[in-house]
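One structure coming up, written as structure tokens, with questions to follow.
Every protein chain of the complex appears in place save one, which is left out.
In order of appearance the chains are A, B and C, and numbering begins at 1 in each one.
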Amino acid sequence: MKPILLWSDALIFLLVIALCLFFYRLRRDPQTRERWGEVFSSRLGMVTFTVILVYVGVALLDSLHFRRALEAPEGLETEEIFYDNKVTSVLDVMLLGMGDRFERTYSAPFALKSFEKKNMKDEQGNAIRDFPPLEHAGRHLEDPAERWPDVAARSLTALLWGVLAAAVIIGLQWLALRRSTNPWYASWGVQAVVICLFVWMVNISRYYHILGTDLGGTDVMYQSLKGVRTGVLLGTLSTLIMLPIAVTLGVMAGYFKGWVDDVVQYLYTTLSSIPGILLIAASVLLFQVYIDLNPDFFSIGMEKADARFIALCFILGVTSWSTLCRLIRAETLKISQLGYVQAAHAFGVSHSRILGRHVLPNVVHIILITFVLDFSALVLAEAVLSYIGVGIDPSMGSWGNMINGARSELSREPTVWWTLTGAFFFMFALVLAANLFSDLVRDAFDPRTSMRRSEA
Amino acid sequence: MFAYIVRRMLYAIPILIGVNLLTFTLFFVVNSPDDMAVSQLGEKYVTPEAIATWKKKNGYDKPLFVNAGAEGSEVLTDTIFFSKSLKLFAFDFGRSESGRDITTDVATRMWPSLAVALPNFAIGIWVNICVALMVVMFHATRLDRWAVFVFVSLMSISYLFYIIGGQFLVAKTWKLVPISGFNIEAQPWKFLILPVLVGVVAGIGSGARWYRTLFLEEANQDYVRTARAKGASEISILFKHILPNALIPILTGVVVLIPSLFMGSLLIESFFGIPGLGSYMLDAIKSQDFAIVRSMVFIGSILYIIGLILTDISYTWADPRVRLN
Amino acid sequence: MRNNHPVQLLALVAIAIGALLSACGEPPWNNPHPPAPDELMIYQSVMTPAPPKHLDPAISYASDESLYLMQIYEPPMGYHFLKRPYELLPLGVEDFPQLTYLDEAGNEVEEGDDNVAFTRYTLTVREDEHYQPHPAFALDGEGEPLYLFDSPEAGAAFRQIPDFPQTGHRRVLANDYVYAIKRLADPLNGSPMLGFMAQYIVGMKEFSERVAGVEREGWLNLDDFTMKGLKVLDERTYTITIMGRYPQFVYWLAMHFFSPIAPEVDRFYHNPGFDQRNLTLDWWPVGSGPYMMVQNNPNSAIVLERNPNYREDFFPTEGEPGDLEKGLLADAGKPIPFVDRAVYRLEKEVLPLWTKFLQGFYDRSGEVHGNTNGVFDQAFVVGPDGVEMSEDLADHNITMSPDVKPGIYYYGFNMRDPVVGGYTEDKRKLRQALQIAFNTEEYLNIFYKGNGITAHNLIPPGIPGHLDGEAGVNPYTHDWVDGEAVRKPIEYARQLLAEAGYPSGRDARTGEPLKIFIDVQSQAIGNTSMNWMDRVFSELGVQVEFRPADWNRTREKLLTGNTQIYSHGWLADYPDPENFLFLLYGPESPLLCKCDGANNSNYGSEEYDDLFRQMRVLPPGEERAALVARMVELFRQDAVWLFVYYPKDIYLNNSWVYNTKRHGISKATLKYLRLDTEERARKQVAWNQPITWPLWATAAGVVGLIMPGVVAYRRRQNATARKAAERTRN
Partner (left out) sequence: MSASVEIRMRVKDLRVELAENGEEILKGVSFELQAGKIFALVGESGSGKSVTSLAAMRLLPEALVITGGAVHVGKQDLFDLSESRMQTVRGRRVAMIFQNAMTALNPVQTVGQQVAETLELHTTLKGKTIRQRVVQLFAEVGIPDPESRFEFYPHQLSGGQQQRVMIAMALACEPDVLIADEPTTALDVTIQEQVLDLIRELTQSRELAVLLITHDMGVVRNTADEVAVMYRGEIIEKAPVDEFFHNPKEAYSRRLIDALPDLTRFQSVAVEQPLLQLDDVKVHFPIRKGVLQRVVDYTRAVDGVSLSIGRGETYALVGESGSGKSTLGRAILNLEEIAGGEISFKGKPIGSLSRRAMLPYRKEIQVIFQNPYSSMNPRMSVGEIIAEGMISLGLGLTAGEREERIGQLLERVQLPREYSQRYPHEFSGGQLQRIAIARALAVEPELIICDEPTSALDVSIRAEVLELLQELQREFGVSYLFITHDLSIVPSLAHHVGVMQLGKLVEQGSAEQILTAPKHPYTQALLNSVPRIDP
């Protein structure tokens, strides 16, 4: 086994660490604490946050990559260990090989037979054309009629295990948090459901394809789960990448005004006047060429896909910084008129210190709101970009690629609906949770809305 | 005001130059003129001579930005960048790499785009405002909370699903309208129903939610309390006081988009087979037709800038407090 | 208005629905076509996925463009509609060309003579060959062309060809054919044929160079210049002289490059300012074929209409065995064309296209893409008995006309690659092992829905040199068992791999796993097929890396020999083995010719090259067949390509479409097509009964959403302060 740290892995873990540090530091700041408290004092906040955490958790597990060592070939004595060129993640291990159970081609959810006929030979050796049985579904059944009772029985056992696991996990939390006033029970409810579902899924998927299989015979459930990492990472890393540009330029423009302001305004007006999709498309193509010209940079395919992914994050970030920059510029303009910045001037505090201590901390809420708001928008944008053909590398699982591939499936007779359904629900749950959560965060942090509340 | 508009237009020039510079750089890092020649000439029997001819014919036989071999100002002017951009400023878009006159194409494709985008836009705003007003009327009840939840759910669904779902249900299963296309001879409006419906429904979530926020913001203003104290009814307050005031932020958010309606919608047009500028752009991206991309970027930027100017003008119209200077 | 807002909304919804229902009138509501007179036979088809870029017969070189060009232009030669293997016929000329062999000095010699330096083709134009009506032929009182303008302004009123009120027409003359060839040579036209044909047609290169040097403004009359190899003998006769012997030249005469172009048409299109309005030959073709273009809107539709001046033409009276049974000869001997108007609408997406086809609004699917380009074929499954449909669609009686395209798609090895290239025995075994592991049959079933045939040979069916049955099996990868070719077992592949020095896919010396790199075109391959290949090779323990790139980048790599395994395809220009065998001809290697050569595998076998040179100039016959067979054997033995298949193209026809048989090479088949329009109208109505309950359900839903709000509002209006207080308390 050889751990692999892809660039995106590194970035996401960096981001997680940074966020942890950030929140740890913010613990001291009572105002921020109060606002977060407000977010988490609602049941909705707890539920959505838990859902997001589950997704992030899956994404993180899927970001722990390694390459399996190959067995030493027989009759050859070498010191060197060689590795599989396929990259496996901890999530793959936890799913107990869900991604390795390939069928020939399409099969419906919980189906026992393939969705497409095949030329076969029956026992007498006559050529027949029929639906071949699946290799990894219902093999243990003697009679196809036993399928649903079997599913029910297995589900029940799995659920029992799930409940047990959930009880343990939630019990531990209860011990730690029982004195908290926040509605943790809401979070526990979600956790229980998620844990049960997960246990059920892993269990059942060993005997059936829960969401069927796709054209190439890959389990759709597995693909949907693999899409989680792409979605979550794209949503977070893009913003992460654009933050430094947007914040630096925005703050500088708003604080120094004058020609700095003119230049920054020129930059973002220019950038935002280009139709976004064209800019993104051109940039993605550009990076594709770079990859093509430097194939030696990437020893395995995954790294290449990852590089393209990072590039996409980067491009989405670079093309979208203007909005945040504008907001921050406006806020900085406002802040620099406020008493405390004036007072700091009167105290002869240096520019860098004023920026660092007075301006930056007070635009953090805008960054935060943008971060949560953009998250869902970016997840949705990915699907559209993949449709246009400038999205995620096709070898990397993503909901956008699934939808894109599923377009023609809908026109089949009978319809292949499960790929689309899988992508839809996984995407919808994440985006919905993120949207609801971002509403709460905005309500808590946006001075306008909080003002309204205090008036009431 | 006239001076203001003139000034804004002058300000647009450096922006457009910047836009051009950026598109050029991006595109030519991706594609050399040789690549363009190859992809336009096809895959069989492409000789270097053919490539050279194509480049000469289409004006790509010069250096990109700096012509080191030229004299005087021609160092900068005898380049692809200068010759191609200068024409853009004269609204001469030239010909696409495949030889079509872009201006003609844009002029003809503009109308189908508009035919979809305009009703989509107008009906969308109207529906969103209606829905938002209704929700505001019941605000702070359980109904309001559910409505917000529904809005958020609606906006959490990818646009692609609306289109795919709409086509699948309305056109394929119910057979109410043609599934795609746009035919001026065959009752063009019936082709527009579905794209407009899809566009409007897909926009309700975010639109109505945003308008609701704006209305609520206005509903908390002092003058609303004054109106209440006058004895005005809830509905009359909503329509006579809140709506006109909320129109100001709505306008400014929306007016900037109006010129861009000409550009059409990338997704709707390509899914519904509407021969507008959106699908034109998508095709150009896919076939890497730089002349079209460049022209569309240019047009898009101009329309955006016009949108900004219109926004400012609409401010003065909607809000008596604002005057341009 | 402010007091009845919800009510007003409701009313509007109701009115909208009502208006919609009443305005739609008779079903089918979803008919995307404009109403048309019943007596016209209109063929509804699609252009997909993109409109044609070029319609100038000298420039166009794409199959989707020849779909239109071949209906409009009539080249000297053509193919028999029904017969297979493909059979040449004279079309625009009276008979097959007369060949005369000449020596250096221009003296006639015998065909077999070693001194043959030139071949002269003599062609005689049909007497009744006539151009379509076109404004370029319109004359004024003095017999001068009517539409010649001095300035762009003068002709500004005309934006499209149908805008010209006057048209004219005339016979096709021998000079028109000559003029067309001269256009090929005019470098300004950028014809893809120029470089290639200049190798053969005498004087073409010189002509091209001379014309290039001429200063010109507007139209340049090419008749003022002569090309050594072209001669007009009289009004109906002309000759083409080519260098040496090139038996395949006659096939080229069946392509639209050689169709006649009237000089006055060329002149017409060079009117000042015309090209700004897309009034060019590249946009509005003018020919003598069965159809003429009446609308060319790349944004929505191309419309062809019957050419009223079309010569006398009849449906063929004989076909290949089986055609009679299929009813393909029902119209034998009848005058053609049948269809009055053909409409090709732009369709880019699968779902709409397929849906409209199933709703009966398109007559035939697969005009260009053959339903098999990896997108459209997702919609249905083809079994041995035709399209496998669900029961709902069984009554549609969709018929299928399949045809194996005279083309090949393949993944080739780069023979210069240090890992997979080379001609030693172990390298051969390595490649053969990989060939066996790649289960082409399975691949085609999954990804092409069975619309392809595993190739054992680089020459596709229908072309001499292709053999079916046991004789045609590649013995290195397949065995002949029970009357069918069976892929050799994977164990055998493992054994070969071990013999090649990679036991279990690991280098016998270092233990390093064998890793192969496949260059793919990013647009052409999906993730699923990459995964599939990955799995296939992992059975040998071989690791695969894909290097996706766009076509330009792939091409660059091919030109520099910088690939290991690459994907490529070849569609026949003409049905001759030479057109395929040259793909492995040594001097065609891009590395050797420093050009865009076709031998992308850089295959270099002296024996093969020798054989190829001999075969090229031989007329069809036993001798040639033997040479071809040997070359195919070399190809198999050296295992030059990873896998090859012959793609199938399919027409899917609605039940009212007759005389549809796919022709692999020629697209000039529209004139044979016949439709039963009454049947079509009946079926369209039957299949498209709208379902209206969702409309009422939606309206009810809107009301249902508004009502609770109204109730809540009423309650609030009636509340007193005390009640409000109590409510909050609770």
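The rule is simple: a residue touches a chain if its C-beta (ideal position, glycine included) is under 8 Å from a C-beta of that chain, and two chains touch if they have at least 3 such contacts.
The structure displayed is predicted, hence computed values, not measured ones.
Every shown chain touched by the omitted chain in the complete complex is listed here: A, B, C.
Among B:14, B:48 or B:244, only B:244 touches the chain left out of the display. Mapped onto subunit B, the interface with the missing chain covers residues 3, 6-7, 10, 140, 221-223, 225-233, 240-241, 244-245, 248, 318-321, 325. Where subunit A meets the omitted chain, the residues involved are 29-32, 338-340, 342-350, 353, 357-358, 361-362, 455-456. Within subunit C, the residues in touch with the undisplayed chain are 716-722, 724-725, 728-729.
What we mean here is this: only the chains that are shown with their structure count from here on.
Taking the mean Cα position of each chain as its centre, C sits at the greatest distance from subunit B.
Centre-to-centre separation of subunit A and subunit B, using mean CA positions: 28 Å.
For this pair, subunit A with subunit C, the centres built from the Cα atoms lie 41 Å apart. Looking at subunit C, residues 349, 351, 355 sit in touch with two or more other chains.
Multi-chain contact residues, meaning those touching two or more other chains, occur in subunit B at positions 164, 168.
Those residues of subunit A lying in contact with subunit C across their complex are 70, 72-76, 78, 80, 82, 84-86, 102, 104-105, 116-119, 129, 214-218, 285, 288-289, 292-293, 295, 300-301, 304, 389, 393-395, 397, 401, 405, 407-414.
By the touch criterion stated above, subunit B contacts subunit A in their complex at residues 14-15, 18-19, 22-23, 26-27, 29-30, 148-149, 152-153, 155-161, 164, 168, 216-217, 220, 260, 263, 266-267, 281-282, 285-286, 288, 293, 296-297, 300-301, 304-305.
Taken in their complex, subunit B has these residues touching subunit C: 31, 35, 38-50, 53-54, 57, 98-101, 104-105, 108-109, 112, 130, 133-134, 137-138, 141, 143, 164, 167-183, 185-186, 190-191, 193, 234-236, 239-240, 270-273, 275, 279-280, 283, 287.
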